[in-house]
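Shown here: the complex without one of its protein chains, the others still in place.
This part shows subunit A:
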Amino acid sequence: MGAIEDPAILKNSVQSTGGVDKQFLAAPVKSAVDKFQLLPEFLKVRGLVKQHLESFNYFVKTEIKKIVRANNLVASRSDPSVYIRYTDVWIGKPSEIVDGVTDSLSPQKCRLGDKTYAAPIYVNIEYCNGSDSRMMMKKEVVIGRMPIMLRSLFCVLHGKDEDELAKLGECPLDPGGYFVVKGNEKVILIQEQLSKNRIIIDSDKKGCIQASVMSSTAMTKSKTIIRMEKEKIYLILNAFTSKVPIMLVMKAMGMETDQEVVQMLGRDPQYAALLLPSIEDCASLGVYTQHQALDFLDKKRKKSMSRFGKDDGALGVLRDIFIPNIPVREGNFHLKCVYVVVMLRRMMDAILNEDAMDDKDYVGNKRLELSGQLLALLFEDLFKSMNDTIKFTVDKILSKASRSSRFDISQHILKDSITNGLERSLSTGNWDVSRFKMHRKGITQIVTRLSFIGAFGAMTKISPQFEKSRKVSGPRALQPSQWGMLCPCDTPEGEACGLVKNLALMTHVTTDEEEGPIISLCCSLGVEDLSLLSGEELHSPDSFLVILNGLILGKHRRPMLFANGMRKLRRAGKVGDFVSIYVHEKQRCVYIASDGGRVCRPLVIADKGVSRIKHHHMKELKDGVRNFDSFLREGLLEYLDVNEENNALIALYEGEATNETTHIEIEPFTLLGACAGLIPYPHHNQSPRNTYQCAMGKQAMGNIAYNQLCRMDTLIYLLVYPQRPLLTTRTIELVRYDKLGAGQNATVAVMSYSGYDIEDAIVMNKSSLDRGFGRCIVMKKMSALYQKYDHACDQIVSPRKAQHDPEKIQILDNDGLASPGEIIRHQDIYLQKECPVNPNANSHPSQTQYRTSKQTYKGAEGEPAVVDRVALCSDKKQNLIVKFMIRHTRRPEVGDKFSSRHGQKGVCGTIVQQEDFPFSERGICPDLIMNPHGFPSRMTVGKMIELLGSKAGVSCGKFHYGSAFGEPSGHADKVEDISETLVKHGFCYNGKDFLYSGITGEPLQAYIFMGPIYYQKLKHMVLDKMHARGMGPRQLITRQPTEGRSRNGGLRVGEMERDCLIAYGTSNLIYERLMISSDPFEVQVCRKCGLLGYINYQTKTRVCSTCKTGDNISAMKLPYACKLLFQELQSMNIVPRLQLADS
């Protein structure tokens, strides 16, 4: 078991043999090294949203420079000597320019002032205004403003400590990783995608096996498919009008002999046999030479594809659009040919053996696109567009014969297009980058600030590649490769179930890494270069192909040696930490990956099952001599991605390691994400319960952030007395949920009481509510605008001038705004201003006519709220914006929703006086009563253990732990230990108490399971939902009652309700509901023609406009919607006629 046994413990056990120390024997064998301490260190270094920050930092530091360097020249088409060349680009500090003065920005300023937290993008330029003028330089030219991710490298919050953050009005516990755009916090969701530039073998709808490659280079993006259809193999490419025989493509690329292709495929006759029909096919077309093949392809080419300016015919297509990730140097197509052959071979492997098919849902075949990459894409597009616009305007000016002013190209750099483009995409979430054929919606999302953990959840959320409507189970299922990378619990219910995922606690998402050094390293480690290999040698049985990011580098004769060498280099820090080396035995390949978007996680390295981390390492960590990075640098830890995990044998605990073990997990509970980490003892619960809790934890009220009272969000829910859970987990401490809790520890008695507790309802103790249990504050924002017009503007006036109901304006101050601290009731006026009657009239200011306009508060009747704060700020056009925060304190009432941390939600069924509540002889009286029927079908054993643990916790004064799978490592208290504590403090070991009925005073028949459970109050409250109406507003066109609570709408008798009434035979009730109480209307019907007539109110006669008489008209009642239908039908040349019978 444990590799290292402490001699002190051994001695101890020897001594105590006289009286057997049960407790010692029962104690778990201490794992040799407690590696838990690594986790806080990991999070200190990496942070919980490091993936976003890292990605964004990479973009603003490296990628933006690459993009500008790739497009650095903007030259006039007509006169190439007129040009701009960008020599450098960088991002400044977040700031804004107000009235020509540069003012630094802080995120909180932006949130409150509806601004965008952005920093200027500076460039250095060289430019020339024509052949006759000198080359000039300009430095620090602003080309636009880049929204800055909070806590990233260029954010003012970067590296600040708690005090400094507090000065900036920022919560130190806020993870960052989002943007502030126009005052809204926006997070760019992690996008899940299939990996780029990799061969994926799968089958299409008809069951044909195909090999596809999604190529993506800096220049182009394309999809190449090679498919086997009816024994023959074809290439499918967008640039060609139809499928093309593959052998023809090979010939077009210069591989004219069939033998060479077959040789490359390998000696095995099976491959040759599979290729034979394709060879014959090519021959039957009469194509034998490269020239013939190119001619053939040229005919199939889509002619509109000449977007690159120059048109190189079919060869150009093969070079630029056909697997463009494989470079063609000096017209040498050899690499591409090899690549196609490798694709063919893999495809044939799949045909010969079903197992060789790739699994699209396998996490190793997926890449996560993060904010940096998405922004880079957008920036590249906008930057190119800006350059195009410069080119266009310059050309236009140069084409003019006579110019009035001196021409200066540097004046034509526009900075608004980039700024606005970035801002628009971030605030709408629509990524419309036509240059890269990308049209995606819903990329960004507002950070949900309902609870602290909800904001966290938004940052780790992964949005799916497929649309949610697809009815396939594969992508929704839990993938074994998800282990440790993506949380198995945290996924929504319903249509997005299993598609939307969340990152686990320790997951890291890689960013791109330079390939050049890796290639040269590979070569020096003995990889034989591909271009030096003949076809025959390619698949020789004793060698493995070496593939870097989908690019075939060459082959190696001793793959394991090579892989181990590379790994050693990585552990020594010579290659990036996140480069993965993966030997695929079946495909006889060594895959090296350094691309961005792979998920990976840290693991402890073990040599022959012995962990490299020893006691002294952890001690040094505790003493602060070490940090997480030093563990990495010294090769004690390393990051493994999903593919490399396949080459590793990972032991859960050090004790379980065998000789073959290569790695050891740091802590098992890191396989869950932040949201699921809140659940105590999740491993004792039925799995869906944990999933439910993950969704509900995001709706729980509590503290949002330290700056919660300084925020002006549209809606804030706060708990008056939030508590930290008595039963915590390690994750709770790591994400600091114990500092910003969202719930209260309620003493729960599991028993039935009063009958108002059916269907998961809970019975609450009135005295507990009086004392503040479940009390919450709801703050709503209302805002108003003082508009500026050309010649007038809205005016602030004293409300006394206006003759309104004095009751309603009494909370207004002299400026016509409600003052903070005033109690505001339904229908009160909170803002009164004067608007110009005719804003566009160009009259003298003294003659402008004004009318008063007011805004009234619409809240619940009889529920007075309070004006919490009033804030004034100005928008972009310098209009005055007034924001009001209206605060409402609520105590729980019947129908409010509560939930424990185990997916057990319930509404408050009734509120009972304390004296009626059961009590124990110690005087303990529960805060709420939960029905025991909630347990058997839900199987939330974790909740029971939570109750036990919390009960032991309150009696011994120590927080107990319930981390997932934590019992062996001591991060979760065992039930036996808890029971012992309970007994020590005079409770029964099983947590049951002897209770007396509060109503009669007699003892209850059964022992009651009672103790504290952490309860969350959810945001769904009756006050916001209750609705009833008698008379009320009606819709304009149909005259039927309006719909929905917000419009004070009616309650619909729907189809099914109607069916019931019909079946029951209550015709008058139907008549009353569907007609009298809905939209009755009296119509005049002509008995002769059956059409509708009307009453002429002047002559007081009834007329049928078709028959032109009023002789045969009768009045009758009709639903107005019916009359409307008749008229609409008539407008479509359909005549509905009413035939009236005598009643």
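Going forward, contacts are C-beta pairs under 8 Å (C-beta built on N, C-alpha and C of every residue); 3 or more make two chains touch, one makes a residue touch a chain; residues count from 1.
The rule we apply is simple: contacts and distances are computed from a predicted model.
Chemist: Would you mind picking the UniProt name of the chain not drawn here, from "pantothenate kinase", "Bardet-Biedl syndrome 1 protein", "DNA replication complex GINS protein SLD5" or "DNA-directed RNA polymerase RpoA/D/Rpb3-type domain-containing protein"?
Modeler: "DNA-directed RNA polymerase RpoA/D/Rpb3-type domain-containing protein"
Chemist: Of the listed residues A:987, A:1015 or A:1120, which contacts the missing chain in the full complex?
Modeler: Residue touching the absent chain, from the options given: A:987.
Chemist: Give the residue, chosen from A:360, A:439 or A:922, that touches the chain omitted from the document.
Modeler: Candidates A:360, A:439 or A:922; residue touching the omitted chain: A:922.
Chemist: May I ask which residue of A:770, A:863 or A:1059 touches the chain that does not appear here?
Modeler: Final answer for the missing-chain contact: A:770.
Chemist: Looking at the full complex, which residue from A:398, A:521, A:709 or A:841 touches the chain that isn't shown here?
Modeler: A:709
Chemist: Using the document's definition of touch, tell me which of A:220, A:914 or A:1112 contacts the absent chain.
Modeler: Looking across A:220, A:914 or A:1112, the contact with the absent chain belongs to A:914.
Chemist: Spell out, residue by residue, where the missing chain touches subunit A.
Modeler: Residues 709, 720, 766-768, 770-772, 775, 777, 821, 866, 868, 887, 889, 913-915, 919-923, 982-983, 986-989, 992-994, 996, 998-1003, 1007 of subunit A touch the chain that is not shown.
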